[in-house]
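For reference, the structure I am asking about is given below.
All protein chains of the complex are present and in place, except for one that has been dropped.
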Amino acid sequence: MKDLKILAIISILVIITYIGIEPFAKHEMHGTVPPPDYNYLDLPKKELTGNPEQGKVLFKQNCASCHSVQADGISATMDKQTAQLSFKVVPPDLSNIASIIEPHFFAAFVKDPQSATKFPKFAMPGMSYLTDEQIGHIYSYLKSVAKPQEKLTGKDILHDACTRCHSVKYQKIKAQTDPKYLNDYLGKVPPDLSLMGKAKEEEYLATFISNPQVMLPGTSMPRLGLKQESAEKVIAYLDNIADPHKEERNKLGLWVLGYLVVLAGLTYAWKRKIWSNLH
Amino acid sequence: MKFIDWLDERLAIRQLMKVMLLEYYVPKNINFLWSFGVLIMLVLIILIVSGIFLLMYYKPDANLAFDSVNKTIMMDVEFGWLFRHVHAVGASIMFLVLFIHMGRGIYYGSFKPPRELVWLTGYFLFILMAATAFTGYLLPWGQMSYWAAQTITTLFEKIPVIGPDLVIWIRGNYIVADATLTRFFALHVVFLPLLLIFVTVVHLYAVRIVGSNNEDGIEIPKEEKKKKGIPFWPVFMSKEFFVMSVFLIFFFWLVFYKFDFAMDPINFTPANYLQTPPHIYPEWYFLAFYEVLRGFFFSQNLGLIAFVLSMLLPMFLPWIDKSPIKSGNHRPLFKIAFWIFVLDFIFLTVLGKLPPTGLYGWLGFVGSLVFFAFFIALPIISRIERKELERGGNKQ
Partner (left out) sequence: MAEDEKVSRRDFLLYAMGGWAAIGVGATLYAMYKTWEPLPEVKAQATVKFKLSEVQPGELRVVAWRGKPVFILRKTPDMVSCPDRTIEKEFTVVVGICTHLGCIPNWEADKKIWHCPCHGGEYDACGRNIFGPPPKPLAIPPFKIEGDYIVLGEVGPEYQRLMKG
C-alpha cells in the first residue's frame, strides 16, 4: 500500500513536470497554429470556364516560351539552363498544374504572381493584359491535359510544386534549380525536405504551405495556392519519408509491451512466492 | 560443482557472492524508493548496449554526423531506429531515476554518517552522467545539439583571465566545429563511460560496507543485520525483478509510442552555425539548473555563480545538514523544507523551458532564491532539532 502511495506521488510529480515542459511550454513558445487557409479568401472567387482548344492556342502564345506541358507534347522555347540564368529558377512544367492548385488562385496568380504568392521577388512576370475569359480558356486547356487529382500521389505533387527549389536528399531528389541560382533568387538555399515531416508538426506544415507569411513573416517561400487535397498529400508524403518505420514500430511496440506484461506477471508471482516464505 | 570449486580456489567467488549478494542484508523497513538504485543500473546497461550498436554506424565528422544518425541509423540499418530511440529515451529516463534516487537519499538522510562517501561518489556519478549526456547531445549534429554546445561552452568565457582562451581550447576552434564534435565523441564514448563504470563500482562497494539506510534512519547493528534484514539475493532482488519489469513496460511504452519528448523536432534540422533557432533550451534534466543561471537575469556574473553553486551545493549536504536525526519521517520542519525544494525544482524545470521574459523572468528569480533557501534552511533546521533533542533528553 505504502509503495503504491509513493508511486502515485511520483507519477503525479512526473506528469506535472511533463505537462509543464512539453504541451505547456510548446504552447507558450509557439502559440496556437492558426488553421490553414486553402480557400485563399483574400483572392476573388472565380469560376474558370472556357474552351480547351482556344486555351491551347493562348497557352502557346503566352506561356510556352518558358513553360512546357509534357503531357501534351509542348516543350518550352527556352531551355532549362537559359531559364535558370535569367530567372534564377527553373520554370515548372504545367502538365498537372490544374489538378494541383485552386482555380481562383490560378486566375489571380497569372495576372499578378507577386501578390498572389505574397512574395515580391517571385520570378514570373505578371500577365495582367490577359482577360478573365482568356485565363478561363487557358485553365480549361490545362485542366483537359492534367491527370485528375485522385491519380496524383504525394510524390508527384511534391515534384511539381516543391522540388524546383527544395531537394529531398534522402529520397535522392535534387532541386531542379542549381542551388547557386536559388541563393541569388531567395537569399538562401531552401531547406532540404527529407526530415521536414519530423522537424515540423503537421498543423504547422499545413498552415505554412497554405500561407507561408503567417507562420514565418518575411520568408522567401511563396504561397503556391495548393488545393487542400494536394497539400495534404504532400504533407502525408513528407511524414512518411521522414518516419519510414512508423508502421513497423507501432506493431513491434505491441509485441514488446505484451511480452513485458507477461514478464511482470511472472516476476510478481515469483516475488510473492519468495516473500511468502519470510515471516 | 567441481568447476565452481576450482574457480573458488582461485577467485574466492563464494566469498565474493556472500559479500555482494547472499549475505548482504537489506533492511526490512524500506520501501519501493530503494529500488531506484537497481533501476539506474538497468538503464546504464541499456544505454551502454544501445550505445555500442549506435557506435557501429555513427560517424563523428561534422559533414557526416547528421546523415549517419538520421539516414543510416534511423532509416537504413535494420532496427537502427530502435537502438536510437532506446538510447535517447534511456538518457532522458536515466535522469528521472537519478533524481528520484537522489531525492530519496536527501529525504531519508542517506548522505549522513557513515554514508558520506556513498553520497559523494553518487553525486560525482550524477555530474559524470550530466557530462556524458551533454557531450552525447552534440553528436547528432542537429541545430539543438549545436546551439546547446555553443551556449554552454560560451559559459566558460566568463571565467576571469583565462576564460576566452579556455573556450577556444575546449572547442578547438573559435566556434563549435568539427574538432569539438570529435573530442566530445571521444569523451562520450570512451572516457566518461569508463570513469562512470569505475565510480559506480566504488559506489556499490561503499554501500556494501555501510549497508543500506532505511525509512526510520536508525542504524541496524552488524549482529542484527541478518535478523532484521533480508538477503539481497534472492529476496530483495525478487522484488526488484518485478519493479524492473514494470519499469520496462513504462520505458518501452515511451520508446515506441512517446519518444518525442526525448527527440526535439528542432534537432532534425542540420547544425547551422549562421542561424540560431528561435527557441533554444537544454534537455529537460538540465532545465532547473539552466533556470538558476537565467534566474539572475539582471547580472550575468551572478547567474553564472549561482549556476555553479546549484550544481555543487548538493554535494556538500553531509556537511550542510548535520542534524542527528536522519530520516525525514521524524523531522517535521525538514519535511516542509524538502517538499518546497522538490516543488521548486519542478517549478524551475518548467520555467527553464519558457521564454525568460516579463513575468517568467521574475518567477525564475524567485524560484532560484527558493532553491538556495533550502540549503540555507538546512543548518538552521538542524540546529533547532539538535536543541530539541537535548531538551527532550531521553524522550526519544
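Chains here go by letter, A and B, matching the order in which they are written, and residues are numbered from 1 within each.
Here, contacts are C-beta pairs under 8 Å (C-beta built on N, C-alpha and C of every residue); 3 or more make two chains touch, one makes a residue touch a chain.
The structure presented is a predicted model; accordingly, all values stated were derived computationally and were not measured.
The hidden chain, counted over the whole complex, makes contact with A, B. Across A:M29, A:L85, A:L216 or A:L266, the residue that sits in touch with the chain not pictured is A:L266. Shown as candidates are B:D76, B:D165, B:E224 or B:E388; the residue that touches the absent chain is B:D76. Considering the full assembly, B:F53 is the residue among B:F53, B:F268 or B:F307 that touches the omitted chain.
Residues of subunit A that touch the chain left out of view are 259, 262-263, 266-267, 269-270, 273-274, 277. Residues of subunit B that touch the chain left out of view are 53, 56-57, 72, 76-80, 82-83, 241.
In the analysis below, only the chains that are shown with their structure count from here on.
Across the complex, subunit B is touched by residues 2-3, 6-7, 10, 13-14, 16-18, 20-22, 24-25, 28-29, 169-170, 191, 194-195, 198-201, 242, 244-245, 249-250, 252-253, 256-257, 260-261, 263-264, 267-268, 270-271, 274-275, 278 of subunit A. Across the complex, subunit B meets subunit A through its residues 31-33, 67, 70-71, 74-75, 81-82, 96, 100, 230, 234-235, 238-239, 241-242, 244-246, 248-249, 252-253, 255-257, 260-261, 265-266, 268-269, 278-279, 284, 287, 342, 346, 349-350, 352-355.
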